[in-house]
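Only one protein chain is missing; all other protein chains are in place.
By written order: A, B and C. Residues from 1 in each chain.
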Amino acid sequence: MKILMCTDGSRFAEDAIRFSGRIARAMGWDISILYVRPRASSEHRIHLTTARKKLNEWNLDIPGVSYLKRAKEILIEIDVAKTLPAGEAESKYTFREGVYGATEIHLVGIHGENVRLRLREGETIDEILEEVRVGDYGLIVTGSRGHKGLARYFTGSTAMSIAKHAPCSVLIAKNIKGHEGFLITTDGSDMSERAAIFIAPIARALDARVTIFSVAEEGTTEDKAMERARRAEMIISQMGLTCDIKVGIGRPAEEIIEEARNHDLVVLSASGSSGVKKFFMGSVPLKVIEYGETPVLIVR
Amino acid sequence: MKILMCTDGSRFAEDAIRFSGRIARAMGWDISILYVRPRASSEHRIHLTTARKKLNEWNLDIPGVSYLKRAKEILIEIDVAKTLPAGEAESKYTFREGVYGATEIHLVGIHGENVRLRLREGETIDEILEEVRVGDYGLIVTGSRGHKGLARYFTGSTAMSIAKHAPCSVLIAKNIKGHEGFLITTDGSDMSERAAIFIAPIARALDARVTIFSVAEEGTTEDKAMERARRAEMIISQMGLTCDIKVGIGRPAEEIIEEARNHDLVVLSASGSSGVKKFFMGSVPLKVIEYGETPVLIVR
Amino acid sequence: MHYIFQIIKRNRWIFIGLMVGGLLLYMPTPEGLSIMGMRAIVIMVVSIIFFIAEPLPLPGVALLIAVSEVISGIAGPTETARSFMSDSVFFIMGSLMIAAAIVKQKMDKRIALYLLRLTGSGVGRITFGLVAVSALVSSFIGQHTVAAMMLPVGMTLINMISEDTSKKRNLSALILLSIAYGALIGSNGTPSSGASNAIMLNFWKEMFDVRIGYLKWMAYSFPLILFQVPIFAWILLRTFRPEVSEIPRSVEKLKERIRKEGDMTPNEYWVIGILLFTVFLWVALGDRIGLGITSFIGVSLYLMTGLVRWEDLNNGINWGIILIYASTISLGLNIKDTGAGEWMAKSFLELISPLGIDSGIPLLAAISILTIILASVISSGAVVGLLGPIVLNMAQITDKSILAAGFVTAISSSFAYMAVAASPACNIVYSSGYLKTSDFLRGGWKMIIVSILLLLLIASTYWRIIGI
Partner (left out) sequence: MHYIFQIIKRNRWIFIGLMVGGLLLYMPTPEGLSIMGMRAIVIMVVSIIFFIAEPLPLPGVALLIAVSEVISGIAGPTETARSFMSDSVFFIMGSLMIAAAIVKQKMDKRIALYLLRLTGSGVGRITFGLVAVSALVSSFIGQHTVAAMMLPVGMTLINMISEDTSKKRNLSALILLSIAYGALIGSNGTPSSGASNAIMLNFWKEMFDVRIGYLKWMAYSFPLILFQVPIFAWILLRTFRPEVSEIPRSVEKLKERIRKEGDMTPNEYWVIGILLFTVFLWVALGDRIGLGITSFIGVSLYLMTGLVRWEDLNNGINWGIILIYASTISLGLNIKDTGAGEWMAKSFLELISPLGIDSGIPLLAAISILTIILASVISSGAVVGLLGPIVLNMAQITDKSILAAGFVTAISSSFAYMAVAASPACNIVYSSGYLKTSDFLRGGWKMIIVSILLLLLIASTYWRIIGI
């Protein structure tokens, strides 16, 4: 399994790097950190290349590499990666035609995992999806600035687009808190079960408390919600974990957002709907991403 | 000390690679193998770059790399270099602006020496001298096709130019034979003494028989020639080697060429003359390179 | 279905542009405007939309301008091709080549060393020095080259000040903006400092057969630079109050590092020598054999001496930008030839005459502001290429000096101090990652106001005295 962590160089992204680093370390997964540098207008790109060559002549990092170096420090700090012995080349500037200085820095994790720091240039979302396609990742982690109020409506669109279009699981890491446990939601579908199976080993490895949450839209269907929760509990316990069960009554998205406040992570399954439906959806997962305050993991 | 071996990819150059490999191994020196790819007309260079990118897409070696790979095999065969453990990157395509795929392959010698295979593009002599300048080499080895008769007048110009312009010692390796020993010539100058000091450890390391040769232009000066030879013998014996002494009478270049026939290598000192004199010289060393049949080492 | 939707979405600006164009063509041609003139205006409007929204790389827009000029029947293919080329385009090409030859050498380290020797370690003096040196060098070889050469100097200084980013926020902005604004100030210093200058020279020559020499241009434009340099440095120091006022340690370290590189090499002397020789030729022969042809002499010398290889020029020059400028020149001339320029000039004057700014200095101010607005979204050369004929027509109609109007347009086109994306210099320093977009806004508006006022002051006094 490979995790792709997308950073935008901000402080919020650093929390997300720590969080995904912890998961990678606990699970022994490979991790890549990706920074996508915005592409300048075609009118200026060749001038920028000249400027970058000059920076190279002066032994200065080309823009974006500093974010990756910071990510490296964080990963070493939380013991995910070890530094290579001094003298061995650890940064390799690979050539990508037309882009001088597309970069990969390669570290080796403490258990031999591969840690790759990668720099791409272009439209953020396109490049992230392209990286996922060629790199065969199983989980994308992306930071979100965790704005409140009005600002919320104008931000988070990158995270949202990735959540919509990614072919794999996506974790939107915002407002990362301490150790208050994971909230696994279930709607009784196969996808929900897969979500439980996906998250259980991670919860065990991170030693996180697990709560299963099921929402009944009306009071009359509370029994069914409870039944769904029980089935999820069964799966979790088969994987060697104990967990609490909780049932909420009301509109699913709101209930989940409310309940999630006291948890580290809320786990949702992507609705298994078709492309057309996905296009028009104001689905539960997306609402939780948009209005919730907790990190969200959408399992695919 | 670093040796630079210049190959042109021919069979003659392979002998020279073996010869310089043996010296490097015996002395524990670093060795670089350089191939200079001729540069195409400015009209075609950009087309060639496109073709090279295509070759890269098909995982084919760009032109010239095969010579370096052959050199690598030879060095491994004669135990100069060890192959790196599988999986470690051993070839690194470094970026040189405008030249797609300037290449260096880096090996580690059996005693930890650095073995570098390098590819450059341009005028052969210019690029060799440039490599010497940046790489701080102490000895250049260059092959020569060892043509006979008329062809001799038209070839060997590369070796000759390097011998003329190089800032360090130059070994022109042609008609490499077995183990018949080194012929050290002396004209009594300081440079000759330096030559003796330079070659003595190599002779010892390669276990080569050493003969000191001094030429008297006329029979009357034979005593002086003998005296010069004795002085050289003293230097050699101070360095822990025994040697024979021989004195010839006649024109120096001809005598040296004749005597050298029975030796592996003839050692000459560059005449310590000024630039102007060098320009007009038909000096002894150059004559020996041009008309001799034996490998020549010119010590600077 | 989804795929097609994606294509439409990605190309929405193409559809919008084409729809706007179609709509305009469908509308009745206004009085006083020929059909060809209308078509030229439509091409201009659609091109501006494409230049701003960039639905395809801008050189592609240049190609489309050529295509539409032919398809609309404004000109035949050969005439269109010819209109893409003139001595001014040669001049733009040659200047870019000379800049590429210079940027290849390590002149940046020399300049940095001499600069720091003069300024010492005071932040105020360094700011002034950076603005002045960027302006001076950019006057001869263009803002993109200067920005690329000075950016590493600035970044090295910044890196050496302190590890803690928060302690040098203002200082970073100060140093980098000094470089960018300095480079922008210089970009009208001489005809060779920017394409917009060459384009304006082209219009003067093609439309009125007025030729301005290299020295004469400098006589008109340099006074503004002399005022701008100290005032900009002062404004920058006031706007981005530096955290420390002396950075002796960083300056020493930087000087130390450059000194290690050794003395100037013969190659560097040759590079400077050929540049000076070329400038001399521009001054001495530019009038007679054309600035473009003259610049080719310099380029040939660089190629003969092997100081630059053809690959460096082929890959280091933005040939697309040459196409873009050539296409705007072509379109500009077609706008003039079809009478569209005159019509637009008249319409614009009618529009602003109620405001009482349709003549004299107020008109120049209006032209300047219009230019600045456009130059903040598309590149300065393209602005001059598109606005040039209209502005010169306006000057002719109102009996204003075409030289004054032209200089105001050309010079104002580099007043894009607030926009990151419009000028190469701002783009290059922004790409360092040390600046925020807001930094350009914080300082930029002051620069724009000061520059407009200075420009109008010079236009109404100095230019009148020397007689334009």
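The working rule: contacts are C-beta pairs under 8 Å (C-beta built on N, C-alpha and C of every residue); 3 or more make two chains touch, one makes a residue touch a chain.
Keep in mind that this is a model prediction, so the values were computed, not measured.
Asker: Checking the contacts here: which visible chains does the omitted one touch?
Answerer: Missing chain, whole complex, touching shown chains: A, B, C.
Asker: Can you say which of C:265, C:300 or C:461 touches the chain missing from this structure?
Answerer: Within the whole complex, the residue contacting the unshown chain is C:300.
Asker: Identify the residue among C:56, C:244 or C:272 that touches the chain left out of the display.
Answerer: In the full complex, the listed residue that touches the missing chain is C:56.
Asker: Counting contacts across the full complex, list the positions on chain B that touch the omitted chain.
Answerer: Residues in contact with the chain left out: 9, 40-44, 46-48, 50-51, 54-55, 57-58, 60, 63-64, 66, 275, 279.
Asker: In the complete complex, the non-displayed chain touches which residues of chain A?
Answerer: Within chain A, the residues touching the omitted chain are 42, 45-46, 97-99.
Asker: Pick out the residues on chain C that sit against the missing chain.
Answerer: Residues 3, 7, 10-11, 14, 55-60, 63-64, 66-67, 70-71, 76-78, 80-82, 84-87, 89-90, 94, 205, 266, 289-290, 292-293, 296-297, 299-300, 303-306, 309-310, 313-315, 317-320 of chain C touch the chain that is not shown.
Note that only the chains that are shown with their structure count from here on.
Asker: Would you identify the chain whose Cα-based centre sits farthest away from the centre of chain C?
Answerer: B
Asker: Mind pulling the chain B residues that touch 2 or more other chains?
Answerer: 97
Asker: Out of chain C, which residues touch more than one other chain, so two or more?
Answerer: None at all.
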